[in-house]
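A single protein chain has been removed from this complex, and every other one stays in its place.
Per-chain residue numbering starts at 1, and chain names A and B are given in the order in which the chains are listed.
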Amino acid sequence: MDSSWDDLTLTFSHTSMFPFFDIAHYLVSVMAMKHQPGAAAIARKNPVSSWLTAMLHCFGGGILSCILLAEPPLKFLTNHTNVLLASSIWYIIFFCPCDLVSQAYSFLPVQLLAAGMKEVTRTWKIVGGVTHANSYYKNGWIVMIAIGWARGAGGTIVTKFEQLVKGDWKPGGDEWLKMSHASKLTMLGSVIFTFQHTEHLAISKHSLMFFYTIFLVTAKITMMMTETSSVTLGPFEDTLSRMLFGWQKQFSWCETKLSSNGTGSSASKPVPDASQNVKKKHNKKTE
Amino acid sequence: MDSSWDDLTLTFSHTSMFPFFDIAHYLVSVMAMKHQPGAAAIARKNPVSSWLTAMLHCFGGGILSCILLAEPPLKFLTNHTNVLLASSIWYIIFFCPCDLVSQAYSFLPVQLLAAGMKEVTRTWKIVGGVTHANSYYKNGWIVMIAIGWARGAGGTIVTKFEQLVKGDWKPGGDEWLKMSHASKLTMLGSVIFTFQHTEHLAISKHSLMFFYTIFLVTAKITMMMTETSSVTLGPFEDTLSRMLFGWQKQFSWCETKLSSNGTGSSASKPVPDASQNVKKKHNKKTE
Partner (left out) sequence: MDSSWDDLTLTFSHTSMFPFFDIAHYLVSVMAMKHQPGAAAIARKNPVSSWLTAMLHCFGGGILSCILLAEPPLKFLTNHTNVLLASSIWYIIFFCPCDLVSQAYSFLPVQLLAAGMKEVTRTWKIVGGVTHANSYYKNGWIVMIAIGWARGAGGTIVTKFEQLVKGDWKPGGDEWLKMSHASKLTMLGSVIFTFQHTEHLAISKHSLMFFYTIFLVTAKITMMMTETSSVTLGPFEDTLSRMLFGWQKQFSWCETKLSSNGTGSSASKPVPDASQNVKKKHNKKTE
């Protein structure tokens, strides 16, 4: 490509997240926390615990990657500026008189802008995670993918775990299984950036960051405009899963035979707890 | 102050916790564990697990601070003397014939003495935690506060989490929220010692330790004599919370308007799960 284009992507990849993009990230995270039932009431009853929850929402990804790499989970607290920024955003969101911030945030354009900027920070986090993991384990590409994913999408896991411990949320076996659309996109990006970092992708990092960010933002915006989720990856996933896990369908005659006299495989023996799963599976098979 | 006073506080700040104060700490912790329903029965059914629980009760704070600083949580096991001391106290408390120790402990003076000595160890733990965290992060004052607090009061959190995992205890959303009186005092002390350590308080560490210990012990003793809890911090908290989170009350007219037509703020939209919280909040508002 011509150098002007390179300059554009290069300058883009050098934009600092602080303060504006970080503010957008904290805003979206804390608003998501506030829309949980009873969050505002808890904030008045026990501000300390509400503040802790807000910190988990804002810095969850970093905390998870720290845990996975055996770094101090409190490391994010040493970045005083960001902690104070997030805290003040938490404060004005929860304690602003007349709930002005929530009302301002309830306008769609504001939400779109904030969400888009939050997606930009996601790219930066993934790249940071991949590079950081590589500094630990040379060519440990599985670790790089895992850390990039944890940095980018680990916040949801941390907050879910916090809700679980608090007893606000009882997992029904499936909640943990189905990844959200955002975490799928993050996983994809983490794989891409890892391959780029290990020089399996012949594309410069800054242009890759540019394209991936564009992709993330557009996907997010379209998802928010048309209240549909996981439109982008659906067919891709189907193909992949059919390639990897679907080719046994042609042997269904013997699986049905198995499940008829049920020997060997545990999934085909009708265990009470697993009955609905088995049913699901049979429906899948018959479709 | 005159040097004799300085000498007194200095010598006081140099008293070693081992063995007597540690013994008192282990005694109080294990007795608290034994008074949980069924603890004695479990100790006979499965001594190993009961011993593990006792270790968590005795060294919980250290374990939590180790986790938060990404140090080996087993580090406390390398201090063989203390582990053996705590183990023997666990043994005589649970397996002493005729339950002599429990009977001796049931006398109030013994309890007062043990509790007072345990509070002394709390000061030492806070100071140790703050200094230790500072050795990691220079001027990372938020981390210093957190680690000092974890060392001093983290035991309750660890044991609660252990009960949660064991299924002995179902959290009702609030248990984690309301901090115990001891942990509030520990938080206060952690803040004070952190400011002293970062030289924002013009007082020598040993005299600060002296005064804080006196404060802790007297508060604990008075709480035990008069079965009241959190007498000391009540007004202080009220003032603080009114200053920080109460000044929006004057705008209550618009909040009531909000909650009447309920736009924007989630706290005012009556979500079924949050109804009781919202009710609490409204009561608070109407008072």
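Note that in this section contacts are C-beta pairs under 8 Å (C-beta built on N, C-alpha and C of every residue); 3 or more make two chains touch, one makes a residue touch a chain.
Since the structure is predicted, the reported quantities are computational estimates derived from the model, not experimental observations.
Student: Touching the hidden chain in the complete assembly: which of A:V48, A:A70 or A:L84 does that?
Tutor: Candidates A:V48, A:A70 or A:L84; residue touching the omitted chain: A:A70.
Student: What does the interface between chain B and the hidden chain look like in terms of residue numbers?
Tutor: Against the left-out chain, chain B lists 34-49, 66, 70-74, 77-78, 80, 83, 95-99, 102-103, 105-106, 165-168.
Student: For chain A, which residues reach the chain that was dropped from this view?
Tutor: So the residues of chain A touching the unseen chain are 67-70, 136-137, 140, 142-143, 146-147, 161, 164, 170-173, 175-179, 241, 244-245, 248, 250-251, 254-255, 258, 263-268, 271-274, 277-278, 280-281, 284.
In the analysis below, only the chains that are shown with their structure count from here on.
Student: Using the average of all C-alpha atoms in each chain as its centre, how far is it in Å between chain A and chain B?
Tutor: 34
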